[in-house]
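Before we start, here is the structure in question, set down as structure tokens.
Of the protein chains in this complex, all but one are displayed in their positions.
Right, chain A next:
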Amino acid sequence: MAEIRVDSLKKSFGDFTAVKDSNFTVENGEFFVMLGPSGCGKTTTLRMIAGLEMPSSGKILLDGDDVTFNRASHRDIAFVFQLFALYPHMNVRRNIGFPLICQGIGRTEIRRRVEETARLLRIDHILDKPVSGLAGGDRQRVALGRAIVRRPKAFLMDEPLGTLDTEFRDLMVRELRELHNNIGATTVYVTHDQIEAMAMADKIAVMNHGVIEQFGPPQEIYDRPATMYVADFIGSPPMNFLAFRASLPKGGSNIDIGNASIEIPELREEVEESDLMLGVRPEHIRLDDTSAFRGKVIGTEYLGTTQIVTISTDHGQLKARFAADIPVREGETVGLSFAGERLSVFDRGSGRALHSALHDTHAETGG
């Protein structure tokens, strides 16, 4: 078990900077998810933690020890690769046992631990099969087995479920989280799938273009997105944005969009006249005939218990989540009000969220 600290980590390939000044701490036993779109530097960060790639600058600390320049083999970390699954020239048993052989562990002990691991992952029935014929899920379990069997200080997993189909993935997400609850090892898990991240993480770091935009527990990232990018990346449908221009005083709790006055969490900073964005989660929109903020329903999508209603307004399009039994007709003009204490305001230029009462309950985190 271990704590992983990443300190001003940077990695360039020639002129291209894949990771820009990353800072985060994965606490002992934590399930940490790095979430971001393809090419944002997730794999590169993970490879640096594993010791497969040397950082251009910055430090990596394992349990407080600086391991930045240690060889991969001296870090006692297990890695589940994005594409690599298994050695084709070995059967399942030998694949799982392979990491133990170089540790000079006796045959009977290896056998015992491989079988114990296989039972944990429910693959004990395929131990003596070749890996070439395995189904995707089993293949991934064997790859996990290879990692677990060593009882390393920490696990690094690079989109281990990326190649599975959705149905299987949901199952594996639950299994992985269960497994983590059982063995409690520090885990860094990389994915571009926000649902996976939300379902598994103790903490999430949202990455974009080599920068960690926000770092915190899933709930916080959802409720208090630090940037417009995060707000847009997380949630399905994502957060709605309404453009407006204003100068806002510190302590202000009202904004005007068009002729409607909208209540927002009390601002903790002053903003000069600039282009701003109001961020509204779909579930924080209500139908309200008395509201001056109006829009036209242009589409509805029923999802069983809820419905997603697309509303066109003068200030942009909104997607709202209503209970399924609320009658909404396409073409109808409706009044809308928002759950004022849950709204975010962003600076449109930098994408940064303005500091407000929304952030009061939580200490500032992130990077």
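The definition used in the following text is that contacts are C-beta pairs under 8 Å (C-beta built on N, C-alpha and C of every residue); 3 or more make two chains touch, one makes a residue touch a chain; residues count from 1.
Definition applied: contacts and distances are computed from a predicted model.
Visitor: Can you work out the missing subunit's protein name as recorded in UniProt? Choose among "Oxidoreductase", "assimilatory sulfite reductase (ferredoxin)", "Fe-S-cluster-containing dehydrogenase component" or "Carbohydrate ABC transporter permease".
Guide: "Carbohydrate ABC transporter permease"
Visitor: Of the residues A:Arg5, A:Arg150, A:Lys203 or A:His284, I need the one that contacts the missing chain.
Guide: Within the whole complex, the residue contacting the unshown chain is A:Arg150.
Visitor: Please identify, in ascending order, the residues of chain A that touch the omitted chain?
Guide: Considering the whole complex, chain A reaches the absent chain at 50-52, 71-73, 75-79, 81, 83-89, 98-99, 102-103, 131-133, 136, 146, 150, 163.
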